[in-house]
Structures are given as structure tokens and as C-alpha cells.
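Of the protein chains in this complex, all but one are displayed in their positions.
Moving on to subunit A:
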Amino acid sequence: MTYLRPDFRHPDAPTNDLGYTSKDYEGALSTLCAGCGHDSISAALIQACFEMSIEPHQVAKISGIGCSSKTPTYFLGNSHGFNSVHGRMPSVTTGANLANRDLKYVGVSGDGDSASIGLGQFAHVVRRNLNMLYIVENNGCYGLTKGQMSATTDIDSVNKSGMVNEHQPIDLVNLALELGATFVARSFSGDKEQLVPLMKAAMSHRGFAFIDVVSPCVTFNNNAGSKKSYDFVREHNEATSALDFVPMKDEITTTYEQGSSQEVTLHDGSVIHLTKAIKGFDPCDRRAAIKAIKDHNERGEILTGLLYVDTDPTDLHDMYGTSCKPLNSLKEDVLCPGNATLQSINESFR
């Protein structure tokens, strides 16, 4: 008997621009329940980082508490990581980001972690437009503590023991839009074709990028009557558009049909190409996005895809005019500019 992953990979496995294979982006073998949606999200992150040729040591994974928050162990094993306290991932990420703006920050949280105990932290990291990818692995329950209903459990959703939820759910996507998030998307763990390009675009966005990923809890919330089960999500999921992500360095080679497609160029020059499924939907229109989400919600549908993006955002570093270099690279002469400078600062307060 064993439960170990073999070292062998496919000999024809592709390599990226750095000469790495996707094995270089893997983490430890998951200890989550077999079939958990969260594992698919980890796999999507591995694929996205591999395909974008991101240096693993240039990434920091930060999380709170929950099954979702455990997942950073299962991807990017060569990256930095901080498994923090319940609901406190945003503040730890804010600190890390202010200290070293050169890293890519991937925050992983759950619906319990972000919409209950961490709701305050969530709200503030959004309005500060911290440059990070914030993923909520949303299973509508507290998986780790055995499936209690969470603040995102949908109204009328039935849990495994037959209880019906009567509380209004918090829709983190709407909340993020209201609070001024500059990149907002929703996706489904079972749809990597949508999730992977969304992750790539989110990591290329300079500012706060939020992806709410519906991710079924196969053990506690995949029953009939649940609104976050594999079957329910597959049946009620409508995408705004199919999307392709074209990194800045690549040329656009695919030809797209006129009229139904739209190109969104991000701050770093990379392009999100959208082939629209919903006529007239414009991902640069915040109000329209809020309306579309509400309309779908009323019809019992889940709107997925890229919902809103601001292509020229001002992130927290821009606002504060912070050091453009990571603090750990600053030498003594910069950190301690001498008596004359101190005197002039003091003078300015008189």
C-alpha cells in the first residue's frame, strides 16, 4: 500500500520559456477529500503559472484557514507561502506586498474565511486595491469543520442533513464591485477552459483581482438540493463570454468573428480576448456588471466569466508613493539617509 506520487512525468510533457515542465509548479500531493473542487483550482493555478512562465520563486501564496486555505501546500511547491490565521489573509498579504512589491501575490481563501470571520479584512483589501490575485474557493459551507452553512450559502439551498438555508447570502462578487474592485470574475472549478485564462489575466492585472470560484465540497455540499453541487452549477451556469488570454509578448494569431468579440488590453500590454455569449455585455462597465449579476441571480442562474475590469487602475503603491524597490533590497545609505535629511524632515513639521 502506498499513497505517494511517482516521480515520473510524461517524457513528452511540454516545457515553458524557462525550460520548466508543469512538475516544477506542483506541490505536495493533496490531502483534501478525493474529488474536492479545490484541487481542480490548484491544478488550474499550476497550469496558469506554468503557461505564463512565472518563476516559482517570484510568487507568494498567502491563505487563511479552511480546506481552501490548506491548498497552497498542493501547488507551487517552490514558491513562498504563509498560511495565516482565519480571515486574516488580506492583512498578511498587505504587509508582505508593501514590503516587497516585486512578488506576485496569490491569496487563497474560502467563503467562510472571507465572507464570515474575514469579511472586514476582505472589504478593506478591496478598497485599497492591493496588487494581488484574491481567490475565494466558494463551496457554500465550512468544509474543514464538517460542512456547516456559510455566509455564501444560497437561499433555499438544502444541506446534507436536510436543513434549508433562510438567511440572505453574501455575494462576494457584488460586494467587491460595490467596493471598487478593479478586476472581478466568477468561475467554476470544473471549467478550466474558463478558469485558467481568467487566472492569467488576473495575475497580469496591476491591482486587486478577485475571482470567486464556485468549488463543490464533494463531502458536505454536493447533495441534491445544494446550490453549489457539481450538477447544480453545471446546469445553471451562464458565461458572459469565452475568453482567451494573450500575454504581452505574444502576437495575436487567432482570428475572431467580428461583432461578437471584444479585446481588452491590460496595463502591461497583454490582451484578453472575449468571444461574447451575452449580447452587448461590456466588461468595462461596472454598473452593467452589477445589474447583469443581479438579473441572473433572480433567474436562479450563475453568471460566470470576466465581469469587470479597469484597465488603468491605481494600486496601493501608486496611491502611497512607496519605494519602488523591495525593502529587503535597500542598502543602509538609502534606509538611513543621514542627519541632514532628518533635519530637513523635522524642519518640515515645524
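Rule of thumb we're sticking to: a residue touches a chain if its C-beta (ideal position, glycine included) is under 8 Å from a C-beta of that chain, and two chains touch if they have at least 3 such contacts; residues count from 1.
Keep in mind that, in the parts below, contacts and distances are computed from a predicted model.
A.B. asks: Considering only the chain that is not displayed, what protein name does its UniProt record carry among "(2Fe-2S)-binding protein", "dihydrouracil dehydrogenase (NAD(+))", "Xylose transport system permease protein XylH" or "Nitrogen fixation NifU-like protein"?
C.D. replies: Spelling it out: the chain absent from the display is recorded in UniProt as "dihydrouracil dehydrogenase (NAD(+))".
A.B. asks: Using the document's definition of touch, tell me which of A:Gly87, A:Pro197, A:Pro216 or A:Gly305 contacts the absent chain.
C.D. replies: Of all options in A:Gly87, A:Pro197, A:Pro216 or A:Gly305, contact with the hidden chain holds for A:Pro216.
A.B. asks: Write down which of A:His86, A:Arg127, A:Lys160 or A:Lys192 is the residue touching the left-out chain.
C.D. replies: Of all options in A:His86, A:Arg127, A:Lys160 or A:Lys192, contact with the hidden chain holds for A:Lys192.
A.B. asks: Touching the absent chain in the whole complex: find that residue among A:Arg234, A:Arg299 or A:Lys325.
C.D. replies: Candidates A:Arg234, A:Arg299 or A:Lys325; residue touching the omitted chain: A:Arg234.
A.B. asks: Touching the missing chain, which residues of subunit A?
C.D. replies: Residues of subunit A in touch with the missing chain: 1-14, 29-30, 33-37, 39-40, 42-43, 189-190, 192, 216, 218, 222, 230-231, 234.
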